[in-house]
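Quick one: the structure is below, questions incoming.
Every protein chain of the complex appears in place save one, which is left out.
Chains: A, B and C, in written order; residue numbering restarts at 1 for each.
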Amino acid sequence: MKTKTLARTVLCTLALLVTGCTGRPGNQVSKVYRIGIVTPLTGEVQDLGKEMLAAAQLAVGEANAANPGMHFELIPRDDQGSAASAALVARSIVQDPSAIALIAAGTSAVAKGLIEAVKGSGIAVLTSTATASDLTGSGAPLFRVIPPNSAQAASLAMYAHKLGVRTAAIIFEQDDYSVDLKEAFKRSFTQQGGAIIGEAPFEPDETAFRSQLNQLANVKPGVILAAAQHVPVARILIRAREMGISQPILAGETAFTDKLLAALGKADPGQFFLTGSGMDLEHPSARVSSFLQAFEAKSGKRPGMYGCYTYDAVSLVTHLAAKSVGIDRQHLITALQELKGYDGVTGLIAFEAGGNVAREYTIYAVRDGGFQPLSAGAQGKSDKQ
Amino acid sequence: MDFIVYAVTAAAIMTVLLVGQQLLLFDTGIFSLGGAAFFACGAYLSAVLSKNAGYPSFAAMLIAALAVTGIALFVGVLWLRTLRSDFFALATLALSLATVVVLRTVGPGGLTGMAGVPSFGTIVPPDVVPAPVQTMLLCLAVAILSIIAVQALRGQRIGAIAAAVRVDENVAATLGFRPLLVKLQIFLFSSFLAALAGAMQAHLLGVVEPRMASIDMIVLLLVGTILSGGKRAWGCAFGAMVVVLVPEVLQRVFVARAEPQWRAFLACQAAYGGVIIVMIFCGPWLQRFTGVRLRRA
Amino acid sequence: MFYEAIINGLIVGAIYAVVALGYSLVYSVLGFVNFAHGDLLAVGVYLCLFLSTGGLGLPLLIAIPVAVGITGLLAAGIGRLLLIPAAQKSSLAALLVAIGVSVILQSALAAVFTSEALPFHGGGFLGTTVSAWLPMKWLHVATLAGGVGSLALLWAFFFHRSALGLEIRASASNPRAAQILGLRREQVFTVVFLISGVFAALAGIAVGLDDQLIVPTLGFSLGLRAFVASVIGGIRSLGGAVAGGFLLGITENLVAAAVLQVPKLAPYAGAFSKDAIAMVVLALVLTWRPRGVFDRSLETRP
Partner (left out) sequence: MLEIKGLCKRFGAVGAVVDVSLELLAGRVYGLVGPNGSGKTTVLNLISGFYQPDCGQILLRNGGCLRRIDRLPVAARARLGLGRMFQEPRGIAQFTAMENVLLCTLPTGSDNLLAGGLRPFALGQKRDRVARLLSSGGLTSSANCRSADLSYGERRILDYLCLIALGSHLVLLDEPFAGADPSTRQTLTAMIRDQVRRGDTTVLLVSHDIPAVMEIADELILMDGGRIIMQGLPVTVTQSEEYKEAYLR
């Protein structure tokens, strides 16, 4: 009896909700341009997802303000940090004819599942986060506004060289992004005559990092690369310093978020360097500073790198759509391929054959609770071998 | 529209899974948290068979389900005899979590899992009936079949004996019935259904990943089973609809929107736990655990 | 290398031991596995965070006891309202309810605070390393001493001197004795939950101060491993639980260290992660000796 009533109530509410969410105004589809963004809004890396969603919303808002008569709309979807969910929501997005582009703003692993899912739907996939080298060349029209790992790995290796160290050890998470970054760093670092003398993998559920860091400390490397998402990086920093490991620690761009600073809290990261895109946060250009102000006004904090890249990805799409009215998926793809150069906040965007963007990197350090640019790193050429 | 089709398909698959769990928990009194493990194994096996070994997806599903039943046989023989009901639950929980680790470490695609699993084949050309609809009808058919099968099983001797075993193993034994054999058979059957459901899921989504056996899946499965109630097999259709639709709806209502509402979303997730508790205290099926005032066979 | 591994093992083991005691206590008295026990850890540490750096800004010396107290009361409340009634129906019902409670606690923590990682600095003296030859923070010394000490105290005075403690032990050694307790039964059960909650909170805070970065799910996997520890020791023997805790802690660290020595195994490191080891050990113990290594209880009547 109870069950029956319960069943009824639940089903009614569900019915209402579903219709409520799926029903959309069909009359103005022609004038509306929708941009799907698939990003982790729940799960391990959700804080990045939230930041990127905020950035995307900012971009769309500005585009609508700038182009009266056109209406841009986001289709935000949660990939829950899972390739399967990403594939699922991506499929539902490409079903919508008014969706002209898809922003894959999740980890490399998730992006793979997403690209597989929308292959053949003829929609342009832009990614502002997925840096795994093997992503491009999968056949899908993929455009990265963020350079592949090889680029940031190169500049990290370069900087390690500059620090005058010849030996490095790597502690890395067992996921696509981290493993790829590790391999790329290995290549560049050994090319420059350095030697990798220690590697310690760890699982996503690791929180202590004692055995791994013990292992690395015993081989006495000149520098340690922490290839991981930002929370593990923070954990590693804290643990390493408290264990008296004083070597400089390097990290990839994914750590460039105030979430890392928040996680570090009062803990002193010591010598800690990470890559950031070429955007000069010290003396920002008018465009950059206006973006920074707008973003801080919107979400009350400075954007992380992924926020910036996502902002660029979305505003690039709106920019191209605004240039040629009535654009569809196919035209957008060609427009992206022929793109001469778009001045984004993270720098000039133009896609190479593989759909990669060439980009200049800057090395940042964490000093008194903020990121400080040190030196313009080398030209991050995406060397593929 | 496509959402409806997807939802129905997913619910049908979940039904196949839940029917087995219901039979296991409510009719035989075996509390297993290993359903997720068999679900994931079925999915992975079927994915590998069809993608790498090139079997047609239907064959792959069947082979996968049967193979996983083999694993279940091992587990059952190992633990059904020695372990008390709640310890069996925890042992199977360990099995599920271990499955996650194994798939993550040695499974194809590692942490990510494997994308690009071929979808269901089509029986009639897709221009007549669109492929998703065909898939939906197929899954519905399987779901209905399993419901009928389980409902029928209850009326048979094995069903009555299973009830006896659940209520009092010792008495059942003194009546000459082999409790271990009975439990094992039901366990195998439910594992087969779980693996089959996993395989169908894999071909529906086109992606398999280790988290298919994660704790979230386990809890979802538990909620579904408990919502299905112990009385009729079609209760599982209801349970399945809830566990498929509610997360989807929560996503759309609270998360996938301009200003995601985290508090509300998480509060709704807490409701899962609430459902379990309420059902245990108020649901008519608590009696099945205590063994008094039970359904007539 | 292995010296460090053993030290780390002791550090983790102390935590496991304290948490495992909670599982054993509840199981041996009420006869069910308190799945929500692990999440009380998280509650404790988040409360402590809120009281100290995260919110009210009280000094840790005040925040910790208050948080521990509140968690204990919460545990007692949950036990009295939900778990005890369920346990009196059947161990399965109780286990299910406990799972429900655990789900609620986790989501609630995430909703009230956030599901993102929050910093939690013990700071000061506790954070400093003892010495080169003893690679351990003073915090760990405190944890070890506190853990072992409080267990000993609980053992010597509460369980063996006080009437309540004796009753608990009575009902632990023989569940039927619980029925004899009559009216005081509920009371005894509630106190059991209180104790387990207090210990969970202590362990949680120790972990939080050690990692300095906390997430709402931190209780779950740790709690699961602690449960495994209690099973190793024989979940119905309190002493066994403690022994099992140290055993598991040292094992997982030794294995991790050993695996790192062999570069070939690197891609399979996942198979040797803490959780994997715990799960395998659990499976093995349940298969080989379901009643645990240290438990010598008798056959049950048919």
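Heads up, the rule we're going with is that a contact is a pair of C-beta atoms (placed from the backbone, for glycine too) under 8 Å apart; a residue touches a chain by one contact, two chains touch by 3 or more.
Small disclaimer: the values here were computed from a predicted structure and weren't measured.
J.: Out of B:78, B:173, B:253 or B:271, point to the residue that touches the absent chain in the complete complex.
T.: Counting the whole complex, the residue in contact with the absent chain is B:173.
J.: May I ask which residue of B:25, B:161, B:245 or B:277 touches the chain that does not appear here?
T.: B:161
J.: In the full complex, which bits of chain B touch the chain not displayed? Write them out.
T.: 153, 155-161, 163-164, 167-168, 170-179, 181-182, 185, 291-297
The rule is simple: only the chains that are shown with their structure count from here on.
J.: Take each protein chain as a node, join two nodes whenever their chains touch, and name the resulting shape: line, ring, star, complete or other.
T.: The chain contacts form a complete graph, every chain touching every other.
J.: Farthest chain from chain C, going by the mean of C-alpha atoms per chain?
T.: Between chain C and the rest, the longest centre separation is with A.
J.: I'd like to verify one number: the distance from the centre of chain B to the centre of chain C, where each centre is the average of its C-alpha atoms, in whole angstrom.
T.: Centres of chain B and chain C (C-alpha means) sit 31 Å apart.
J.: How many Å are there between the centre of chain A and the centre of chain B, using C-alpha atoms for each centre?
T.: Chain centres of chain A and chain B, defined by C-alpha means, are spaced 35 Å apart.
J.: Residues of chain B that touch two or more other chains: which are they?
T.: 101, 104-105, in rising order.
J.: Do you know which chain C residues sit against two or more other chains?
T.: 115, 267, 269-270, 273, 275
J.: Inside the complex, what are the residues of chain A that reach chain B?
T.: 2-3, 7, 10-11, 14, 17-18, 20-22, 41-42, 50, 53, 57, 74-78, 82-84, 87-89, 92, 95, 109-110, 112-113, 116-117, 174-176, 203-204
J.: In the complex of these two chains, what residues of chain B are touching chain C?
T.: Interface residues on chain B, with respect to chain C: 29, 31, 78-79, 82-87, 89-91, 94-95, 97-98, 101-102, 104-106, 170, 215, 219, 222, 226, 262-263, 266-267, 269-270, 272-277, 280-281, 286, 289-290.
J.: Which of the residues in chain B end up touching chain A in this complex?
T.: Answer in residue numbers: 2-4, 6-7, 101, 104-105, 110-113, 115-116, 205-209, 211-212, 229, 235, 238, 241-242, 245-246, 249, 251-253, 255-258, 260, 265, 282-284.
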